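Note that one protein chain is taken out, while the other chains of the complex remain in position.
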Amino acid sequence: MLQYILPATGLLFTLENILWINIGVFVGSVFAAIPGLSVILCVILFLPVTYTMTAIPGMMFLLGIYCAGGYGGSVSAILINTPGTPHAAATMLDGHPLSRQGRTKAALKIALYASTFGGIFSALMLLFLGPQVAKVAAQLGTAEYFMVCVFGLTIIAGVSGKSIIRGLVSACLGLLISCIGTDPMTSYDRFTFGIPRLYLGLDLAVCLIGLFALVEILAKAEKSLGELHLDTTKIKDDGKITRQEYKRMARPVLMSSIIGVLVGIIPGTGASEASWFSYNTAKNLSKHPEEFGNGSVEGIAAAESANNAVTGATLIPLLTLGIPGDGTVAIMLSALMINGLNPGLSLFTTDGDIMYAIMLGLILVNLFMFIQGKFLTTLFAKVVSIPQEILTPIIVIFCFAGAYSVNENYFDVAVALVFGALAWILRKLELPPVPILLGLVLGRMTETNFRRALLISNGDPSIFLQSIYCKIFLALIIIAVAAIIRGKLKEQKAAKAAAVQKESN
Amino acid sequence: MKKRLLSLSLAMIMTVVLLASCGDSGSGSGKSASWKVTCPWAPSGVAAMVSQKAAAKSTQYSDTITLVAEAIAGDAATVNTWVMDTEANDPELVFVGEGLLSITSIIDPSKLQFSEDDFVFVENLYSSIFVLSAEASLNIKTIADLEAYVAQGQEISVAVNGAVGSEAFLAASLFGKMGAGDNLKLVAYQSAAEAAQAVAKGETQFAVSHQSQIQETYQQGSVSVVCAFDEKAIENGPFAGVEGVGQYGYPYFRNRCFIMARAGTDEETVAELKELYDNILADEEVVTWLQDTMLLEVDTMSQEDVDAHLENVKNIVNEYKDIVAG
Partner (left out) sequence: MKHWVSQFNARMDRWGERLSQKELRIPVDLTVGILFFLFALAILLVMPQQVAISEKDAVNGRAFPTLLMVVMMICCVMLVGKELYKIVTKQPLNWKTINLQTELKALVILAILVVTYLLCRFTDLFVVGAVFCCLGFLVYFRCKKPSYYVITITIAVVIWAAFRFALHVEF
């Protein structure tokens, strides 16, 4: 490794690379901050820019977009209660409430610091433990993937609000929606009702626009214009994070970075899953779980560090085994292969300098994301003080343009509208929207792996308990369920105590 | 104030650079028209990568046409949408392989909202020889070893890309002809890369994949490559010498990727596009890249070649569809 570091540094630290990193970081932050414009869409749109570049500047540009996209999604989640990208949905739960408390800049800063830490942590993991970790990840099969999904579904309880039953109804709805389109196991169509556009299924980014962005627009009906305007007396926002808050953030950030890396190395899982897993874990381990959902600094830090910790980790199976961890990384794989680099362990010896330059470059990308983020935070924070009359139509235009851009057709805009109306009705029925999102994220993966595992085992369910990894995931599921029951018992006890106190008063 | 000015100027500079770079990449010279090439398979797939390479080279060979590669996984669904959204002479191209025209058209015709008449053939982008890999512990390295293994009458599980894709039919035709159709279990994965990994993990005994997708696991010793789905043995690359199933009388076909324009597009335009693709595919760098990195072959075709290829695949599908689709 050491013999490659010096030549790799020489390859990396050129003016061209630094420039492309910065352009990539800027483009990624801005794109991801706009609802509907996902990171993968951004990478697809800007991929042609790399055609004329060599491998390193091309990869640096794409990595800039990828990493900054991880952070950028949090901006709109914090400012307008709409996650710019699906993986920023968990950030929204606490980011926006903190912003409503007049601490927008602080919320943005927490997201930035946590993202940077998560990103650098995973880059270091890639650099020092990449090949070893990849070998373990390569052993995870269909049954293990299913167990990961089941573990993910336990999060529903944590995001269901007051009633787990209502959360389950929402989650079932989300999981059902994920079934729309071509059956991944048989290629037959399901629930398309003769509508040709539904054969492709519903795009997550489009559903997200309806569920979170357009419903917020409809919610403007609940308040008068005067109420909608930000109370300027509340803005005492100097963006300062107290020492105690830093202390409280430390554990969830570290924990979530580890979770992000673990999730990231498993191909097929991504930043959305990581941020939810981490958010849930941070809530379960926190001394102040009651703050989650009301502007908890731990919640923002956990979600953001996890979704950025995925960035370096998804590169581990890519660079060491040639397996792309998610769609965005798959496009990076093609950027490498177009330059004649066929990723795999052999590439570490034949083109070690290029491989290490890319891995070191990831650290650099995160540092530049931090620097740019520091400047951009000031600008982003101003969004909340834009008058509602101007901001509301602009958000709608971005949402419609974003939904249209996904497949370049108006059908997706109509789908977003339908989801917006549906979310409004669900809000009236007090059904939480976050479990729907979880269902959409995990649905296809859960079903496919469940069915495939049973096909492999000829219908024998013991396949889900055979490997050591399955047993580890089972233990995690049991711990998660126990934590849910413990939390509910605590809540009941507190409610009873409050009732007794009320009576005695 | 200073900080605010600095932030503003940083944002301005970035925006200008961003717009400039976008403008450069997309439109090229004033006369150039962008042709979007839609690949209906995963962006990490072989076809998507070759399409990007072709797009990268397009400006070098044409002042009037710039190819823009796009990958939207969805197979028939993506092509259905493409057909719905395009008209003759639209600057849009799409990939259609034997999977759609020879397999889906027989197995699930209601799924296709199009027929061959909706397209006009431009060129074939590449030809790929699929290989059958086996889990290393089975120690199957030749077709003779495979025949001996099959003769034991055990269940045979094969990882394939998609439930009813080219790989599934190649596996079905090989094992079906060996008389093991009833023992065959096809396990569908969502990409060829995933299927190739499945055999290395031991989830299945065999996998059918592109050569490039099995190369890394083969080099690590997790799998052995048993045979190639071609007439003769593979001649180049890391799998040179691997026997072709055709040598033993088993059915085979190569995977091909046809670039199609919308039916009714001017002949002149189609000829211009074909010429551009032919020039790109004759480029020495592209040829070497296809051979060494992607383990594919340049294989330009005429409409007659295409028809013959589709007919051959249709015959195989008709013969073995019961094994695959039940």
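Order of writing sets the labels: A and B. Residues in every chain begin at 1.
Just so we're on the same page, contacts are C-beta pairs under 8 Å (C-beta built on N, C-alpha and C of every residue); 3 or more make two chains touch, one makes a residue touch a chain.
Please read all numbers here as calculations on a predicted model, not as lab measurements.
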Among listed residues A:F13, A:F128 or A:F191, the absent chain is touched only by A:F191
Full-complex touch with the removed chain, picking from A:L129, A:C172 or A:I479, is A:C172
Among the options A:L6, A:A250 or A:L429, the absent chain makes contact with A:L429
Touch with the missing chain holds, among A:L11, A:V25, A:L45 or A:M60, for A:L45
Listed in rising order, the chain A residues that touch the chain left out are 45, 165-166, 168-169, 172-173, 175-176, 179, 183, 185-186, 188-193, 214, 217-222, 225, 387-390, 392-394, 396-398, 400-401, 404-405, 408, 410, 413-414, 417, 420-421, 424, 428-431, 446-447, 450-451, 454-455, 458-459
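Here is the rule we use: only the chains that are shown with their structure count from here on.
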Chain B contacts chain A in the complex at 3-4, 6-8, 10-11, 14, 17-18, 21-22, 24-26, 42-44, 48-49, 52-53, 55-56, 68-72, 74-78, 80-81, 84-85, 104, 108, 111, 113, 155, 157, 162-164, 185, 187-190, 193-194, 197-198, 200-204, 212, 215-217, 219-220, 289, 292-294
As the complex stands, chain A meets chain B at residues 22-23, 26-27, 44-49, 51-52, 138-142, 181-182, 184-189, 196-197, 199-200, 267, 321-324, 327, 330-331, 333-334, 337-338, 340-346, 372, 375-376, 378-379, 407-409, 448, 452, 455-456, 458
